[in-house]
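Below is one structure. I have some questions about it.
With one protein chain removed, the remaining protein chains of the complex are shown where they sit.
Naming follows writing order (A, B and C), and every chain is counted from residue 1.
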Amino acid sequence: MVEPLFTFPGLITGRTIGFLLVILIFVLAIYYMGQAKSPYIRRVPALDAIEDAVGRSTEMGKPVVCSFGCGGFEYWTIAGLSILGYVAKLCAETDTRLIVPTGGSSDSYIVREAAVDLVRNAYTVAGKSENFSEEDMPFLSGEQYAYTPGYVGILVRERPGTTIMTGSHWSEAMNIAEMSNAVGSITITAGCYTSNMAALACASDYVMLGEEQPAAGAYLSRDPSQLASIRVQDIYKFIAIGLMILGLIAINIGSDFIKRLISS
Amino acid sequence: MTKEEGFDLFRWMATYDKRWIYVILFIVVLYPLMRPVGMPITVSELTRDYYDQINSLKEGDIVFDSWNMEFSGYMELKPGVLATHRIFIEKGVKLCIAFGHFEGVAIPDVVFSELRSVMQEYDYRELDDYIILGYILPNEAAVAALAQDFHGVVRQDWKGNPIEGTFLDQITNAGDFAMINDYTTGLATTFEVRHMVLTYGTPMVVNCIGVSIPGALANLDAGLYTGLLASTRGGAELEYLIGAPGPGLKSMDAFTFGHYMLIIFIIIGNIGHYGWARRTRYRDRTGIR
Amino acid sequence: MVVEWFEYSVTLVGIFISFCMYTTLYGKENPLRSWAEFSYLAAGTGVSVTWAVWYIYTTAIVNIQAGDIILFASIILGLMMLFRVHPKYSYISRVPLAFTVGVQLALSLRTIIFTDFLVQINATIIKLWTGVPKDFLYQVTIAVSVISILTFFLYTLEVTGPLLMTSKLGEYLMYIGFGAIFAQTFMGRLGLFVGYMERLTTPVWKQPYTIASAIICLLAAVFFEKSGLGKKLSAG
Partner (left out) sequence: MATFFKSRSVQLSILGLFFLIVFVPYFINIPQLEWLTTKLMIIAAVTNAFTIAIAVYSQWKRSGRFIREKRRGWAYHIYLLLLMAFMVFNGIVLGQDSTGYQWLLQAVVTPLSSVIYGILAFYMASAGARAFRARSPHAALLLIAGFVVLLYQAPLTGAFFPGFEPAADYLTKTFGMSVSRMFSISVCIGAIVLGVRMLTGKEVAFLGFGEE
């Protein structure tokens, strides 16, 4: 490690820049969330894939299976819930049966309550509240490896036209994607860590890579806080790119200024 | 394919029942395990660096031995677990063992029964040389608290024996460990990086499953890890390096056949795809891409 | 070799129930798979409950008995958390939820900016030429890859001009990375399966039971499908 560029009285050495960057995120996020006009966000290709797939299921008279992941309330789950809301709206409008597997981890119980409200609201808004059935949102245990055979069992029994798997999934993603393919279902997935994305890039008809999932969730929900999140992330990607380019130039001409700045 | 068309090899290559892959994978794995061939193996730079890190430990050094794996994860990391613990026992390193998953409770019996002979040889005993604390890493708050005030969180081992008066008296926070040795399928490893390595600077070596290798390489390159052993193959290379053949080297035949089987099936799939699917304008049923 | 009854019965049932679960690969419902699935769900939950109670006892009760009275708050907050599922009083669980999320959020936010952002950026800023051609190749590839892939994931602006070029380059480099990652992931999964098969074939006395279980379960899966009993006898 290199010597910090500067120290700040009262602040623990080596953590100043990190502290300032987190504070800056707070400021930017609150600023963008408070803005009347939402930040611009481009439409991601995942949405066209979802619309095509639900339409195909409607034509075939087959159900749609859509899951929002096994995690608690975290980054990927909230994106998954936004996409679930959109799929529930499409299914309610087209009278297509929607099955939502829930559960999978000790944190998922609390998310399930929010998901049930979300889907019920979608059917109510579409004027089809009588079609909403909590039975089609089964809780498949709080254990990842009991949730997986439960989810696979649903695919084998129901043989859906489309399987949309978003939110945070771990190793069970491959079980589900392969079985979804085996029962002839269109498989749309979202990977939330690199190994999953690589494997799902093979196993799915369409895979949302990295932030495409939260970006799709933000685009659909038009929720200012989700839009602000994507905006702040883009800004910090530019900060990261800037630091790396300047740092590489500096260090290769003999100055470790950027490295020492980062280590302050 | 109606009878009139007759057998089309390309069509079969593109549409054969995938369950044949499952049957063949069972066979190519089970057969060499029962009739080992014993193929050569090369040792990678990654494994040598990992070995150098483990080998740098001295007698009496206290290692935080973090078993962040389900029992299934142990099936993949077994070679690395057995090989490194053999080194620890021979060097007289003290181990503070903690689990990151409740299935971890079933692993010590298996590990220490396999290493019974070397433990007897070096008189390596529970409570004197290693202490099992049990499933004490269930979430991030638990790891952070343990790192900051060790004895404020833990007062007894997994069987209820007090840890006062043992070698753990020398530990007040995570900075007092000579090293963190982590076997991981994910779980609490990220929390240990944040609250032990980053905050206290304790060096950390990791034996991770295949899925975690890309992320682990990034942490190794960034200096957060000081050593990385990659999945079953890394464990087999370590067995070879220390001259203690075990389940890792025994599995390498099946490993070779399993990889070559997948490669052959990929080639078959591509031939079938170009030889039949593309020729008959077989519309991909999704029409999305 | 005399094998004690406990180990013998545990191994036999373990091998058989394993191949009952492997019938999942056959792709059709059957009661063997349902039995294995429900057995795991029940026993797995039982073990996790046991360890949760053990963790609460050793981390809270033992420390309270040793004089750490403040930890009594964890028992109160924990019991309040259980109201989450109460139809009428679920709002009581909001206090422990707010508390645990507040602490957990602070723990991750105060460190993630270093481990996942600054330390990773710092590691990419490195002398490219150090006299070793291989290191030069590696460092240039890493720098170009990380920067160009970052530009592929920009959503709040139209990606045009030079940004479009780096974004396109980033996409291609990312798929090369995915190829390597897919292979590593397969190695890991294969290692898992091979490791378990090694356990089912060592020591040698297990091998006949393993082969027999495999054949029996495969035949059973085919039988349950052909006879149509599979759907009837398996779980809903």
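Quick note on the criterion: a contact is a pair of C-beta atoms (placed from the backbone, for glycine too) under 8 Å apart; a residue touches a chain by one contact, two chains touch by 3 or more.
Keep in mind the model is a prediction, meaning the values are calculated, not measured.
Student: Any idea which chains on screen the missing one touches?
Tutor: A, B, C
Student: Using the definition of touch stated at the top, determine which of C:Ala66, C:Ala106, C:Val132 or C:Ala212 touches the missing chain.
Tutor: Answering carefully, the residue with contact to the hidden chain is C:Ala106.
Student: Looking beyond the chains shown, say which of B:Leu30, B:Leu115, B:Val153 or B:Val205 touches the absent one.
Tutor: Answering carefully, the residue with contact to the hidden chain is B:Val153.
Student: Which candidate, B:Pro108, B:Pro203 or B:Gly269, sits in contact with the chain we can't see?
Tutor: Hidden-chain contact among the options goes to B:Gly269.
Student: Can you name the residues of chain B that touch the chain not displayed here?
Tutor: Interface residues of chain B facing the absent chain: 18, 21-22, 25, 39-42, 44-45, 70-73, 75, 103, 105-106, 138-139, 141-142, 144-145, 148-149, 152-153, 199, 213-215, 217-218, 221-222, 233, 236, 252, 255-256, 258-263, 265-266, 268-270, 273, 289.
Student: For chain A, which residues reach the chain that was dropped from this view?
Tutor: The missing chain touches chain A at positions 10-12, 15-16, 18-19, 22, 25-26, 29-30, 33, 72-75, 78, 81, 103, 106-107, 109-114, 117, 138-139, 141-143, 145, 148-149, 171, 174-175, 177-179, 181, 193-194, 198-199, 201-203, 210-211, 214, 224-225, 228-229, 232-233, 236-237, 240.
Student: Which chain C residues touch the hidden chain?
Tutor: 6, 9-10, 13-15, 17-18, 21-22, 24-25, 34-36, 38-50, 52-56, 59-60, 63, 68, 70-71, 73-75, 77-79, 81-82, 84-85, 90-113, 115-117, 120-121, 123-124, 137-138, 141-142, 145-146, 149-150, 153, 171-187, 189-190, 192-193, 195-196, 199, 234-236
The rule is short, and it goes like this: only the chains that are shown with their structure count from here on.
Student: Count the C-beta contact pairs for B-C and for A-B, then tell me which is higher.
Tutor: If we tally the contacting C-beta pairs, B-C comes out ahead.
Student: Of all the other chains, whose mean CA position lies farthest from chain B?
Tutor: Following the centroid criterion, the farthest chain would be A.
Student: Between chain A and chain C, what is the separation of their C-alpha centroids in Å?
Tutor: 17
Student: What is the distance, in whole Å, between the centres of chain B and chain C, each centre taken as the mean of its C-alpha atoms?
Tutor: 13
Student: As a quick test, compute the distance in whole Å between the mean CA positions of chain A and chain B.
Tutor: Distance between chain centres: 28 Å.
Student: Multi-chain contacts in chain A: which residues touch at least two other chains?
Tutor: 145, 182, 194-195
Student: On chain C, where are the residues touching two or more other chains?
Tutor: 27, 48, 114, 122, 177, 181, 184-185, 188-189
Student: Would you mind writing out the residues of chain B in touch with chain A in their complex?
Tutor: Those residues of chain B that touch chain A are 18, 70, 72, 186, 210-215, 223, 285-289.
Student: For chain B, which residues count as touching chain C in their complex?
Tutor: The contact residues of chain B facing chain C are 19, 22, 25-26, 29-30, 33-34, 72-76, 78, 102-103, 105, 134-136, 138-142, 144, 152-156, 190-191, 193-195, 198-199, 209-214, 218-219, 221-224, 230-233, 247, 250-251, 254-255, 258-259, 262.
Student: Which chain A residues qualify as touching chain B in the complex?
Tutor: 1, 49, 52-53, 56, 145, 170-171, 182, 184, 186, 193-196, 205-206
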